[in-house]
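Then we have chain A:
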Amino acid sequence: MLLSEFLTSVLLLAGAFFFLAGTVGLLRFPDVYTRLHALTKADNVGLGLMVLGLALQAESWAVAGKLLLIWLLVLLSSASVAHLIAKAARQKGIEPWKQ
Partner candidate 1 sequence: MNTVYLYTMVGVGLFTLGLYALLIHSHLLRKILAINVMGSGVFLVLVALAAPTQGAVPDPVPHAMVITGIVVAVSATALALALVLRVRTETGRAELPEEPLE
Partner candidate 2 sequence: MEAISLLPLMTLLQLVFDTLLGFALLWLAWRALASPELFQAIVLFIAFGLLMALAWVRLDAPDVALAEAAIGAGLTGALLLATLARLEVKNRAKSELEKKHEVRVITEKSKHQTFFFLLRMLLFMVVATGLVYAVLTLPENTSGLAMPVLENLESSGVSNPVTAVLLNYRGYDTLLELSVLLLALLGVWSFGGIPKPYRSFPGPVLNMLSRLLIPLLIMVAGYLLWVGAHAPGGAFQGGSVLGAAGVLLLLVGWRLGTRFVGLPLRITLVFGVGIFVSAGVVFILLGRQFLEYPPSFAGVLILLIEAAATLSIGITLAALFLGGRPEFRRHK
């Protein structure tokens, strides 16, 4: 097995782990704010690792660039959307969870 294939496998598995963690967080965390926190990990880190892994196998720099662009776009929208939803939730008067 080539080194690049090995690295890709590790990165993809790590990415999948973050997606799993994000989903578990979405299902298990107690309120909307903590769920947001879990979710953005899947978006940012999970997809980032996967994109990195796939970019190692890309046939050209342009493809790697497109993969990176996709990740940056998801990063931008997930960060903004998380902010917007959290702000709207505060305005609606949803209280953050306290232990």
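Selection criteria: all candidates are chains of the complex that A comes from, given by their letters.
Here, a residue touches a chain if its C-beta (ideal position, glycine included) is under 8 Å from a C-beta of that chain, and two chains touch if they have at least 3 such contacts; residues count from 1.
Keep in mind that this is a model prediction, so the values were computed, not measured.
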Expected hit for chain A (complex, candidates 1 or 2) is 2
The chain A residues in contact with candidate 2 across the complex are 73, 76-77, 80, 83-84, 87
